[in-house]
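For this depiction, one protein chain was excluded, whereas all remaining protein chains were kept in their positions.
Per-chain residue numbering starts at 1, and chain names A and B are given in the order in which the chains are listed.
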Amino acid sequence: MTTLPYLVAGWLFLVGCYGLVTSRNLVHTVACLTVAQSATYVLLLAVGFRSGATAPVFADVPVGTRVVDPVVQALSLTDIVVSATVTAVLLALTIQIHKRHGTVDPDELRALRD
Amino acid sequence: MSLTVQALPPLLVAVPLLAATVLAASGRFLPRLIIDAASMLSCLLVLAGSVMLLVATGSQRVVSWLGGYSPVHGSSVGVVFVVDRIGAGLATLIAALVTAALTYTWRYFDEVESYFHVLILLFLAGMVGFALTGDLFDAFVFFELMGAVAYALTGYKIEEAKPLQGALNFAVINSLGAYCSLLGIGLIYGRTGELGFAQIQRALAGQRTDWLVLVGVALVFTGFLVKGAAVPLHFWLADAHAVAPSPVCVLFSGVMVELGLYGVARTWSAAFSPVLPAERLRPVLLAAGVVTAVIGSVMCLVQSHLKRLLAFSTVGHVGMFLVALGALEPAAIGGLAVYVLGHAAVKGALFLCAGVLLNARGSVDEADLHGRGRDLPVTRICFIIGGLALAALPPFGTWLGKTLAEDGLSHAGFHWAGYLFVGVSAVTGGAVLRAGLRIFFGIGTPPDTEGDTRGSEEKPETTGNVGGIPVTMLAPVVVLLAGGLTLGLLPGLATLAHDAAQQLLDPTGYAAAALDGARAVAPPAPAESWTVSGLALGLLSVLLALVVAALGLYSDRLPQLLRRAAGVATLPFHAVRTAHSGHLGDYVVWLLLGMTLLTLGVAAT
Partner (left out) sequence: MTHRWRLVLFVVAAPAFAVLFFLAARGLPVFGSEFHPYGDRAVEIATRQRTTANVVSSVNFDQRAIDTLGEEFILFGSVIGTIVLLRPAPEEREVGRRPAGGVLPTTRLAGYLLLPVSVLVGLYVIAHGQLSPGGGFQGGVVLATGWHLLYVAGRYAALRRAAPPTVMEIIESVGAAAFAAVGLAGLVIGGAFLVNFLPVGTFNDLISGGTVPVLNGAVGMAVAAAIVLLLSGFLEQAVVLRRSPEPRVDSSIVARSKEHR
């Protein structure tokens, strides 16, 4: 049981990869990439958890209260912004691919076959 | 004085970032000349700062604790930039290449407004930050900064089909690699509770090597090796390099890919070496290097799309870099450092020549351009010289680096590496020479190009005929080649590079500089320079390159039997070729396989 939260992260990553491998639509591909990335949030937050502790915000609780690790939360925040912005770039590319290739099915994109 | 030097590393990141915001806000109101001049100026400032750092790192590691969180009793909550000779040298290389790219761009795009310049400046900042940072998560942030910008730069030509697909493949695979790295960072953080390289190193000291650190380190390396284009994580490279605007390719092949390898070397040495002894990492890097070198060279040889050919030659060279790195010895890595500099100059010049061709002739396809480059006098000479330099013609920097790395490797007991290096130099240089002779001199019979990824339907990156090639497009080509030549003749370069490699491979010194304030470094000991046998090997690889080129040009005149035999012998490579399918799903599978093999590799030894 004590490793289960970490394993969720591994599971999410693999599920995302499975989606990427089998995807037939680039919008779906981009979504799968964010699923794979959500593994990193789960792992970081799980690593920073402390049993019975509260959020690392001392507005309502006295200083000295047991709190979870604030560093991983900060990292996750950064990570989320990265995810959102990269998703935007990818979706922009997808829109243009749809215009230029006339399809968003990865199987139909043959321009770069060697 | 010491305060000024410590202020430099963050400034090298902040200056281009600020310049980018200014240009983004005011670009539409400014004439093109001002935009060019402003971005050039900020780039030159970074170059000057990097050179100052390069000088300063002769006597000390330059350590900047951002936010002023200097460590108390060896621990801190801040992020640190630790600059040694390799870091400063990389920053210098980055700034120099961006300067060349910006010069070339002066007349390259007709595009008004400043978006291209803004993206290039952000790219500059991301790469410099990655080279200087001493913190694992901060490295991830800069890695993503250069990534996000690079994807947009790759897809810059939105009216063509290929750049868009290339950019998408690049973006998805690199992002997935980066997320692997971040998973690894999470695992390492769980064990050590730290993010700084030096802090991780101290926290890992004396720990056993278990699955957690093996998988964690392998995941971190996976992200870097995707950027570093190690087989089988390399598939995105040709897709992206072949289609990105030529000045961007200069930065991709010249330094971005090499930064991936730097990431492996730096994090291994500064952070992971206590739990991952060199004996464990060495065989994996060497094996990956050999495979990458062979596949890159073979794929290079069969291309007729000029930029794709150059891209695969980069893969071949990455293989050599991995082998040199894999020795994990100062002599070989010093040679590698010189090689990277020489390669950046030469490959940069070649990519820019391809850009000139695309601009002047509207194609980068070798067959299509047969003899059509005859009347480009400067370009054709530069291209051939570039091909020879790529084949390690003495005294180019590529040759000096190659021979230093070979010597280092053979001292470490890897005598076979010399053969590999000569082979890769000959094949990649030969492929470039073949294309150059065919395009610029009309030599040989027009090749048979069915089923290739052709480069003929690409569009020029400027409108119409600019009326001859502008000098701002040719000057960077000539300067880069001259730089590549000068590198091989600089008297102190071998010593400097050896010294830099020694600093890179000194975890204790790194941690002491970051955490204890012990910044002084030992004065450089004179390193061995090139030897007569190195000179001979250089000439040999050039000779072989000419043979490869001649075989390529006149393959149709070979006896029937020989051609049939060659066809049978190269059969296995057809499978390799089919693997480069341009299909994202394939690439993701290869990434997973590569990551798994990497972990098992470091675990098995």
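One rule holds for everything that comes next: a contact is a pair of C-beta atoms (placed from the backbone, for glycine too) under 8 Å apart; a residue touches a chain by one contact, two chains touch by 3 or more.
These figures come from a predicted structure and were not determined experimentally.
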Original post:
Thinking of the whole complex, not just what is shown, which of B:G129, B:G401, B:G444 or B:P507 touches the missing chain?
Top reply: B:G129
Subject >> Footprint left on chain A by the chain that the document does not show >> reply: 1-7, 9-10, 13-14, 17-18, 21-22, 46-52, 55-59, 63, 67-75, 77-78, 81-82, 85-86, 88-89, 91-93, 95-96, 99, 107
Original post:
Can you list where chain B touches the absent chain?
Top reply: 3, 7, 10-11, 14, 17-18, 20-22, 24-25, 28, 64-69, 75-79, 109-113, 115-116, 118-119, 122, 125-126, 129, 137-138, 141-142, 144-145, 148-149, 151-153, 155-159, 187, 189-191, 193-195, 210-216, 459, 461-464, 578-579, 581, 583, 585-586, 589-590, 592-593, 595-596, 599-600
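Rule of thumb we're sticking to: only the chains that are shown with their structure count from here on.
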**OP:** Compute the distance, rounded to whole Å, between the mean C-alpha positions of chain A and chain B.
**Re:** 28
Original post:
Which residues of chain A touch chain B in the complex?
Top reply: 9, 13, 17, 20-23, 26, 29-30, 33, 36-37, 39-40, 43-44, 47, 71-72, 75, 78-79, 82, 85-86, 89-90, 93-94, 96-97, 100-101, 106-107, 109-114
Subject >> chain A-touching residues of chain B, taken from the complex the two chains share >> reply: 137, 141, 144, 147-148, 151-152, 155, 158-162, 164-169, 171-172, 175-176, 179, 182-183, 186-187, 189-190, 195, 238-239, 242-243, 299, 308, 452-453, 577-578, 580-585, 588-589, 592
